[in-house]
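Notes follow once the structure below has been shown.
All protein chains but one are shown in place.
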Amino acid sequence: MTHTPKAKVRHPGLKKNALGLTRRDYEGSMSTLCAGCGHDSITAAVIEAFFELDMPPHRAAKLSGIGCSSKTPTYFMNESHGFNSVHGRMPAIASGANAANRDLIYIGISGDGDSLSIGIGQMCHAIRRNVNMLYLIENNGMYALTKGQFSASADVGSRSKWGKSNVQTPIDPVLLALSIGATFVARSFSGDRKQLVPILKAGLRHPGLAMVDIISPCVTFNDHEGSTKSYAYTRENKFEVVHTDFVPLTHTITADYESGGTRDVTMHDGSVVRFRKIAEDFDPTDRKRVEAYLRERGDQGEIVTGLLFIEEDSQDFHTQQGTVDEPLTQVPFERLNPGATALQELQKKFR
Amino acid sequence: MTHTPKAKVRHPGLKKNALGLTRRDYEGSMSTLCAGCGHDSITAAVIEAFFELDMPPHRAAKLSGIGCSSKTPTYFMNESHGFNSVHGRMPAIASGANAANRDLIYIGISGDGDSLSIGIGQMCHAIRRNVNMLYLIENNGMYALTKGQFSASADVGSRSKWGKSNVQTPIDPVLLALSIGATFVARSFSGDRKQLVPILKAGLRHPGLAMVDIISPCVTFNDHEGSTKSYAYTRENKFEVVHTDFVPLTHTITADYESGGTRDVTMHDGSVVRFRKIAEDFDPTDRKRVEAYLRERGDQGEIVTGLLFIEEDSQDFHTQQGTVDEPLTQVPFERLNPGATALQELQKKFR
Amino acid sequence: MSGVNEFAIKIGTVNGTGSASANGLLMQAIFRMGIPVSGKNVFPSNIQGLPTWYEIRVNGAGHTARTPEYDLLVAMNSATYDRDVAEVRSGGYLLYDSTWPLDAALQREDISFIGIPIAGMGNEHFSGSRTRILMKNIVYVGALVALLEIDPEIVKELLEQSFARKPKLMDANYQAIKLGYDYAREHFETPLPVHLEKTGPRNDSILIDGNTAAALGCLYAGATVAAWYPITPSTSLVDGFSGFCEQYRHDPESGKNLFCIIQAEDELAAAGIVIGAGWSGARAFTATSGPGISLMSEFIGLAYYAEIPGVIFDVQRAGPSTGMPTRTQQGDLLMVAYASHGDTKHIVLFPGDPGECFTMSVSAFDLAERFQTPVFVVSDLDVGMNDWVVPRLEWDDSYRPDRGKVLGAEDLENIDQFYRYLDVDGDGIPYRTLPGVHPKGAYFTRGSGHNQFGRYTEDSEEYTQVVDRLRRKIDGAASHVPEPEIVRRPGAQMAIVALGSSHPAVIEALDILERDGVVLDYMRIRGFPFADTVGEFLREHERNFVVDQNRDGQLHSLLTIEATVPKERLASVRYYGGMPLSAHHVVSGVNELLQGTGTVAEYGEEGRAGIPDAADGVKSRIGGVEV
Partner (left out) sequence: MSGVNEFAIKIGTVNGTGSASANGLLMQAIFRMGIPVSGKNVFPSNIQGLPTWYEIRVNGAGHTARTPEYDLLVAMNSATYDRDVAEVRSGGYLLYDSTWPLDAALQREDISFIGIPIAGMGNEHFSGSRTRILMKNIVYVGALVALLEIDPEIVKELLEQSFARKPKLMDANYQAIKLGYDYAREHFETPLPVHLEKTGPRNDSILIDGNTAAALGCLYAGATVAAWYPITPSTSLVDGFSGFCEQYRHDPESGKNLFCIIQAEDELAAAGIVIGAGWSGARAFTATSGPGISLMSEFIGLAYYAEIPGVIFDVQRAGPSTGMPTRTQQGDLLMVAYASHGDTKHIVLFPGDPGECFTMSVSAFDLAERFQTPVFVVSDLDVGMNDWVVPRLEWDDSYRPDRGKVLGAEDLENIDQFYRYLDVDGDGIPYRTLPGVHPKGAYFTRGSGHNQFGRYTEDSEEYTQVVDRLRRKIDGAASHVPEPEIVRRPGAQMAIVALGSSHPAVIEALDILERDGVVLDYMRIRGFPFADTVGEFLREHERNFVVDQNRDGQLHSLLTIEATVPKERLASVRYYGGMPLSAHHVVSGVNELLQGTGTVAEYGEEGRAGIPDAADGVKSRIGGVEV
């Protein structure tokens, strides 16, 4: 059992963020996942991202479907409302919650089973609506909670712990999201917190749906020879495109990343995301070139990671629709109800 | 009301195919669609394709979901079994029918509402399974049968007959299918039978799922200024990439298409599909270049049509799975049941 | 029984030819004359080219249930001439387009034929095929104005209102009316014996369909989030809401929307969006029909178990499966009451007319938030899409939404610890908090096992404690759903029980039966779980004829399970042909049971106790008439 221990006593020596909160204030209940599970590393990265962005935990809402991955919202930010909904249906819950209250920070956590099989339709349409949220797929190429069946992202030739071999073409959530117009698409690896945290931070600030596919090996059912989602395989085959270095307006985070070609992308909240390209000529704003590049590298057996695509003038669902700026949940009844006189007036047309 | 009249008397003068059947033998009941509906033109093309391929009608199965488009299987091939199932669920019915009997010719007819909203998950997964079938989306950018709401393929800025304007990014079934690994992807226009019939024929022969997105204007709810799926708009903006000239082994069909660069693709039943390229350098076997090209032309506001992508070594679901060659429905019970002795034997492990 | 202000007409046309507006005009004119009237639209699941009918019943006594006894048939569709001619009651009238001669085979001795060269006149006076087709309809309206003595001033007034901004169209329409009117006056004795007599304007009532009224209810209840997927016959509810929002829900300052309407990708998503929004604190709803409820089943169970408010309109159509999407039925009662796997039970409201669609929509939101659970408003195509005359809708400006037990920031600041699923007040209803309000309000919502503190559990006792409270909570709603409407007649020992759109037919049937010496009380059920009054009423009557617009007697089943009454006292009358219920269905069903073998209270070796199959035969006992 891995832990995200929750300390009740404050440690005065712990680093505080602008809100005066320590990392511990962003932690959740103890994880019940298997020791070494990739999902737990992602949880740690999520905690880090919220902490570093000085986001008040109670202003966030954590949503998920069903699966080992979907259990993780319990393991971070105990002071946030959480909603572990039903299998594959997190996107609809998130769309509704966001429709009602556009002011909160939404983080949706899903698995490859949850998002690419039963929930693929809901995911596509949440992407299409461009719901303002961070959407994580903790991708282990399988249904772990039901004990290791192949998911739609299992690579051809993968072998399950039970010895069966997958024969179907995998669905790549990154390519899928790009094809249907996603405004923010990234991929990372649960073991690479250095890359992941900035991506999550960028995603949290993106005004629209930020989809992050995170390769997250399942130690119990997948970490054996033949599995292409295992730690070993992923570490060897990952090909890093860009590091995302998130630069909030208030203070600039400097990390000791290798330098290289960089490109700044202005987020809609005014903050700037800096891409550090490893591949030559990589432009995360040109959808078709990104697709082509991903395919090209993919043909070489490489998994490209980084913030792969961002639409600079992304408009979230509410902006498209023209919803009022305040959350609908806070509009007083008086402004919603036209009143008795109007009712009499409008009934003229039913005479 | 448009007709696909069904003559009971044989006209000795009518052209016959290799089976001795005339076009009339491929017709169905009278259409109840609106006069001028694009879907009726597609019906006519389907009839033509089956006729020209000398396919016995009773060896075909016609499947659909719900919508004006999904009504069309009633309007062709009265001698085929038909299944007008529930909304968005044709792909599962087709997968099951095909699983049971791999010998029939499956044609699934859907609409953009049926396939891109409620049915998008099933469509993606039928594509992933590469079910051996011809899959048509009769795409009018809307839900016609429920009277004109926008569908997920409605273009931004489209206006409905009811005066509302669409604000959401459309989902392009062609790009979507390409992104998830479809083995045969084409697009055509209901008004262009010359292009459509060869595509349908190629699709019927493709060993796997052949997805054809057919722009099919709805005269009743969509054919007015502002609609990007109207006849007028589509005719003006269509940009033809390739004509598909289907060449069965038995006899070569020659049509008076303009000549140009050609490329032959060998189908898995041994027949050859000939692409006549209109765009320079178009290669229908290179997925990433096709995607890039579609995006590029799309950026120019053009709708690219033709047989856009084909995977030359496509293996259908049964081939991948290793199912016996004969239809499972025809395997005699004796070969399925291990018998009483085996039952006693195998129960040793439950002792 | 036909005569002045007491007759039924049926108009047969081709769909997609614009006859709907002509028929609406007719309805509204009659309505404005102050005479009780109803219109039933019998339309195909198709866009253009198939037969469609519109039936208008006028009844001074206020009986406006559908009746298949047509005094006048306006046959505008040659494809259905034979059927239309056959349906005219003996002694009735057939108005047809005499531009082409009528097939001799269609002649009937016992009815009068009124031939008017409608197409001929139209072609002569109008140009453009579109105008010609549309004006044909107006010509028959004109003829009916003369034949039925509709007030021409009212018709003029209506045209003026409709075409205020399109004077050209106004002229054409007016001309068409005159063509028909003059021709009828010239060639026939007008008015017919069946005609109208103005009873004065009834400003206290309106002509409205249930979906529009429900949309208004949602508007007035303060609903802000609507998520839906188009499906007949519910689509017009969200269309209506959307229209009202455009009118009343723009922020005066910014012009922005004080609402969020999401056309979802399917019904599953629509339900999920409603749940997400309800969880966040918005009043949210969806509208659908049977297939949508089936698809929402999983989500409904989640909302029940995780205790999330939301309102679901089920405008029922004829099932099973896709069924007949443009026909009416009450076939979802059982499903809705217990929707989803596992032990579940839901609050359901049954509006009996558009007026109640309005008021019950508001109640539905109050109940949903009070009981923190999905609430269903179950109407049907008849109530939802047909125009009914109902009293003007009223609104009390002192109404404030019942948000139920929601702890705000201040409450949370002052309490020690918040537990989401604890039965603090002993009424089975816990407190809830909304996201984003206060760190102390945070809790984890889940559809998996949880204890009263909101924590995950697989422990039997903890699990049981929560589901037992849920049961108490929903049972407690029985005294909060609308009470049944009860109508008593002196001396009645037996009663009719019904719900929803069955009301007008039952009301009329009660009169007919009384005339025949069968005096019955009546209870119209309006909510589920059943109020105690329901059981009391049933126990007071030695026999209760439960009227169901479905094949399997679903209300009968619900009462059998849930009401405290011996099932021998419940008999079943069922009609499920898809047309709005008529009095004769009820009358013949009851009569059959009364004349029956008395096996209702006994137990044969076969058959379902208390549900003799007699009622199935309703239609066959009224001879030939299509029902």
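By written order: A, B and C. Residues from 1 in each chain.
FYI, a residue touches a chain if its C-beta (ideal position, glycine included) is under 8 Å from a C-beta of that chain, and two chains touch if they have at least 3 such contacts.
Keep in mind that this is a model prediction, so the values were computed, not measured.
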- Task: Identify the residue among C:16, C:454 or C:577 that touches the chain left out of the display.
- Result: C:577
- Message: So one chain is hidden, and I want to know which residue out of C:256, C:455 or C:551 touches that hidden chain in the complete assembly.
- Response: C:551
- Sites on chain B contacted by the missing partner chain, in the whole complex: 56-59, 61, 63, 66, 73-74, 78-86, 89, 91-101, 103-104, 121-122, 124-125, 129, 318, 321-325, 327-329, 331, 333, 335-340, 342-344, 346-347, 350-351
- Positions on chain A where the hidden chain makes contact: 1, 32-35, 66, 68, 86-88, 117-118, 120, 143-147, 149-150, 152, 220
- Name, in rising order, the residues on chain C that touch the hidden chain in the full complex. 44-45, 290-291, 293-295, 297-298, 300-302, 304-306, 318-327, 329, 331-332, 334-335, 338, 340-345, 446-449, 457-461, 463-464, 467-468, 471, 532, 535-536, 539, 550-552, 554, 557, 560-568, 576-579, 603-609, 616, 619, 626-627
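The rule we apply is simple: only the chains that are shown with their structure count from here on.
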- Task: Determine the centre-to-centre distance between chain A and chain B, using the mean Cα coordinates as centres, and give it in whole Å.
- Result: 35
- Express in whole angstrom the distance between the two chain centres, defined as the mean CA positions of chain A and chain C. 44
- Residue numbers in chain A touching 2 or more other chains? 121, 124-125, 129, 321
- Item | Contacts with two or more other chains, residues of chain C listed in rising order | 265-266
